[in-house]
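We show some of the complex, not the whole, and keep each chain where it was.
Letters A, B and C mark the chains as written, and numbering starts fresh at 1 in each.
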Amino acid sequence: MYFETIRSPGLAHLSYLIGDGGEAFVIDPRRDADVYLEQAGSEGMRITRIFETHRNEDYVIGSRELAERTGATIHHGAAAPFDYGESIREGNTFDAGKIRLRALETPGHTDESLSFALYDGSTGDDEAIGVFTGDALFVGGVGRTDFYPDRPEQVANLLYESLFDKILPLGDQTIVYPAHGAGSVCGAGLADRDFSTIGYERHHNPALQQGRDEFVRERLNEHHYQPPYFRQMETVNRQGPAVLGHLPTPRPLGVEAFVEAASAGMLTIDIREPEAISGALVPGSLAIPLGMLPSFAGWYLPYDRDIGLIVAHPGDIEPAVRSLVRLGYDRLVAWLNEGLHGWEMSGREYQTVPALYAGELKARMEGQVPFTLLDVRGRSEIEQAAMPGATEIYLGELPQRLNEIPPQRPITTFCGSGRRSIIASSILLQHGFAEVEVCLGSLAACKAVGCPIDYRD
Amino acid sequence: MYFETIRSPGLAHLSYLIGDGGEAFVIDPRRDADVYLEQAGSEGMRITRIFETHRNEDYVIGSRELAERTGATIHHGAAAPFDYGESIREGNTFDAGKIRLRALETPGHTDESLSFALYDGSTGDDEAIGVFTGDALFVGGVGRTDFYPDRPEQVANLLYESLFDKILPLGDQTIVYPAHGAGSVCGAGLADRDFSTIGYERHHNPALQQGRDEFVRERLNEHHYQPPYFRQMETVNRQGPAVLGHLPTPRPLGVEAFVEAASAGMLTIDIREPEAISGALVPGSLAIPLGMLPSFAGWYLPYDRDIGLIVAHPGDIEPAVRSLVRLGYDRLVAWLNEGLHGWEMSGREYQTVPALYAGELKARMEGQVPFTLLDVRGRSEIEQAAMPGATEIYLGELPQRLNEIPPQRPITTFCGSGRRSIIASSILLQHGFAEVEVCLGSLAACKAVGCPIDYRD
Amino acid sequence: MYFETIRSPGLAHLSYLIGDGGEAFVIDPRRDADVYLEQAGSEGMRITRIFETHRNEDYVIGSRELAERTGATIHHGAAAPFDYGESIREGNTFDAGKIRLRALETPGHTDESLSFALYDGSTGDDEAIGVFTGDALFVGGVGRTDFYPDRPEQVANLLYESLFDKILPLGDQTIVYPAHGAGSVCGAGLADRDFSTIGYERHHNPALQQGRDEFVRERLNEHHYQPPYFRQMETVNRQGPAVLGHLPTPRPLGVEAFVEAASAGMLTIDIREPEAISGALVPGSLAIPLGMLPSFAGWYLPYDRDIGLIVAHPGDIEPAVRSLVRLGYDRLVAWLNEGLHGWEMSGREYQTVPALYAGELKARMEGQVPFTLLDVRGRSEIEQAAMPGATEIYLGELPQRLNEIPPQRPITTFCGSGRRSIIASSILLQHGFAEVEVCLGSLAACKAVGCPIDYRD
């Protein structure tokens, strides 16, 4: 049996290619689907079926892209209307060589959510060897249940039943293959490890230690952010995403041509490292370091604008394109071909975001001189450790809540380690704020140097 | 100045990516054009212009493919009707940074053939540093002039004038960048080296040592084969080839599915090494070892049939696809996923082509037992060294001339080293001939062991 | 937690790189150890400890190679004398970040065999999430126990206790990470899948369904071959293998130079595909197709001779070198730079091994004309399905048992699918046998076409 986990960093997305007897299945493919073709091809396997555990709201489904190049059949749950593919029901089975997948309807995260139990016919098909749980069960957590705001209690109960009546009964020996790993926005408290078993989760997954009432209550009390692009993903994934054929190829542009394109409406996204952004930044650009694109691009970027990139190395373009295409941003038209260095040589103005290390921040917090400490972390993080006197605005919501920023200057942005802060700083500069700083190191460093921290728990 | 030669083996095709100041030009791109995008991108150069030295008859022009993904302008000669791109004329110049290209009309090989003199403005633009000669001047040879059968003398004279009046006057210091290297079907006698200068060619290129009359006479006496696909290339290149977007992805098929597809009309091409073909061969398949595809696929394959591949390793599929796509074969639908090994295990019949080493051939030639020695080399090769008693049929023409094969058996196929022989053997088997052998080693080995050879010169 | 399985095909060897908090452990590294360095490096992890589950007899241990370049400490079991590294005992624990490994003494396969339970401190360290079982427990099988011929019963009992008293008690939730997958010579009946759990194995692993007496009896009845190189591996691994620094680089040699080296004592190994070997073979060479090297090179090759390779493509050299270096063959001095094609062109003699498809074999078996069918499969395979009238000599033992071959000619070699047969054919040719054929397809094909087969069970 061939089994391969394909990880898409940033999204913390996990997809799976499994095969036997020259035939292969893909579970939850991503949109830049070349990886499945290459791996299956090198193993001499033909991809015949694609399974979607659910509609997905955090990325563009890759099944149509993959089906276009393989002729494979797309399968998804029957409880939601899709404009493509074939619906399947509880108990449907699908074989490739000695492999068998059996569908389990496991609603809760979404109505049409499916799980797929994996059997190896060559060693015994009475017990599952694994289960693809989609966003129902994660390692260390469970799926979020806030996508049906009009019936939150009902879907939390559905998830409870899916977990306790469908998935756990597969047995302790069953390996868990979820659709997301640590860092995903699709669940809370995920472990920093992407493999586990039903047995281990049954004992250690906090959500599985709860009775039904406690489980439902906790789900209702969870707070999850919903980036605006989720809505687009939901629509696109239901209707069937556009088939790309190949990745967009942003064109290298010199400084003049880049500026011209920006004047004509192209958005400028700077994906360099936080320190480099701190050092020099093109005025008007939105800075989202490469690794943060999957998590934050969807909060700010519209779908009807061209996008131009500023990168440290040409080699960063492809991963950026992959990250953005997974979120449905296909209008990636340009990159600044000599980077900041070219910009600097052109004589054009650039901005800087002075960095403040934790020791300085501590001194400032303990001193008398007024300044604004802007903490852009999420609600659950701040609940655990808040910064006294800080203005708290979640990073994703910053553009809408700029009016909440107090008048004291400078503004020092703050988050868990400094990466989100630099995004915040660039947003402030975009909107004309002056004296914008960044605390590289942020909370992690503050803990190390003993800043005043309000541990609210 | 950025300068890179991109070689397409087999076709012996040379294309060029040059650039300066963030802008790049491509001369004679191939159809699988990703290489230009990748290289230009990694240098931060935008491809703005594509130059075709001539319409080309031996491969599908890649300019439309590349233009589609770059927005570049396509340029070609004015003396032939193209359905796309922009015509240019003698003396037109094109600048990228300090680079200047100047067009020279150099007809002869084709009417619209252009050459491009290359100047480096940073060191002096009075003398060319190089010249892209297309199929007018090669290292060690000149372009063939047999594409206008109704006016052969005229075009040979045109080529003479292009060479002596346009290209040579650029000066001895000029480096020659031709469109083909050794092994190309677009010229005769090419040197086994793809760099030279006007000065060196002026003294050593045999064709440039001739006066006009001798030059024209020799051109008229040259014999070149014209594979049937040349006509297709000419039409396609004039009208504008279909844009692929990405390479076709043949699907891996098991033995049963592969046989079924073949029954439904798919042609089977076996691209393994000659020895492996000799060892075991699927009945009905056409064997063309991977490296021979560019030279011989165009002789046999129609454009209206699906094609399925038999390969030794999955890694051979991509180069095969590239080779075939360059010849315009896009219907590459399948490959046999377990190769010959899977076929053998299925219990299905396979054929063999017993190999004969030169020592045995010599004994047989000197003995009394009748057999058929089938020499499939080209006319010019046989003129230099013929095999006594051999039946001579050029490989490309073999399917049309099977009736010339004498009745003696076995039939031992023969060529320069054994590679073309194995193609011939597979064609004979396809057409029901029995007792088909192959002389691996062929003429090279025969010379080494002292076979009787008729040196006709 | 970083977790990566590194597979070495052929040996069916599995090693593991795990890490957390910038620190990494490697379990059972292979000798070409660059892969661990590269992966750990790209994750920013420093390899600090290397664990050997046991001395290993089927490959050269890679721990010294890896320690040399990382400074890591090597750990192995205390019950055998090693000339390097540090011994550990039951219950010793080793932490990297939140990862904890706990050693279990699990003798049986060898005296000093260890297993390592894996705990994730971030989710709960009361239950193991996985266990590295070395050669004690495989997916679908258990380790062989025939390495102490003077006390077979004792070691079988030891293995029973290791499994039932040490490993199974870790709990059904524990994922099993063995040192070998399907195809290994270190155990019998391994599943074609390299992941499982204690729970699944407890129910489906045949050996774990047995009581102690049955378990011991079955171990004693198992038959395993012991290639001669096992002895060398045992010695080398105990003393500490030579550190290579980098892979040997065989030099490309032309035909003349290659022949000269062979005359001076270099062994010639042909690693091409079976069909290519069948088509043409250098006299005197030993043919072992690339994928078979890990399993069969150790049966035939001495350690005190230079080795020269014949390959189809230069790209095959590196995997061949890796395979041979893992077995301790470091004197890889040359390869034939133009392959068989160059040999053929030189006019030198080559041999052929005519291939027989199953339909022909069937006819021959049912006919009256005598011939020798030489079945080189292993004892357990033949026990399941024997060929009537065949001479049965296990492939590994063929050079020592040539005198058992009957006088009838031709000799048709036979195995499971044809790959081992071609090795056998080359050995016969090396020893002067004439009329040597190969049945490509062998048993698999015979079943398909309905050859007479004696199903002994």
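Here is the rule we use: a contact is a pair of C-beta atoms (placed from the backbone, for glycine too) under 8 Å apart; a residue touches a chain by one contact, two chains touch by 3 or more.
Keep in mind that this is a model prediction, so the values were computed, not measured.
Each protein chain is a copy of one sequence, and the assembly as a whole in this entry counts 4 such copies (shown in place: 3).
By our rule, only the chains that are shown with their structure count from here on.
For this structure, the chains sharing the highest number of C-beta contacts are B-C. When the CA atoms of chain A are superposed on those of chain B, the rotation angle is 180 degrees to the nearest 5. On a Cα centroid basis, the chain most remote from chain B in this structure is A.
Centre-to-centre separation between chain A and chain B, using Cα means, comes to 48 Å.
Centroid to centroid, with C-alpha atoms defining each point, chain A and chain C lie 41 Å apart. Among all residues of chain C, none touch two or more other chains. Those residues of chain A that touch chain C in the complex are listed here as 1, 3, 20, 98, 120, 122-124, 127, 129-130, 140, 171-175, 191-193, 195-200, 202-204.
Only residues 272-280, 312, 315, 340-341, 344-350, 352-355, 357-359, 417-419, 440-442, 444-449 of chain B touch chain C when the two sit together in their complex. Across the complex, chain A is touched by residues 21-22, 37, 40-46, 69-71, 245-246, 249, 251-254, 257, 314-315, 317, 337-338 of chain B.
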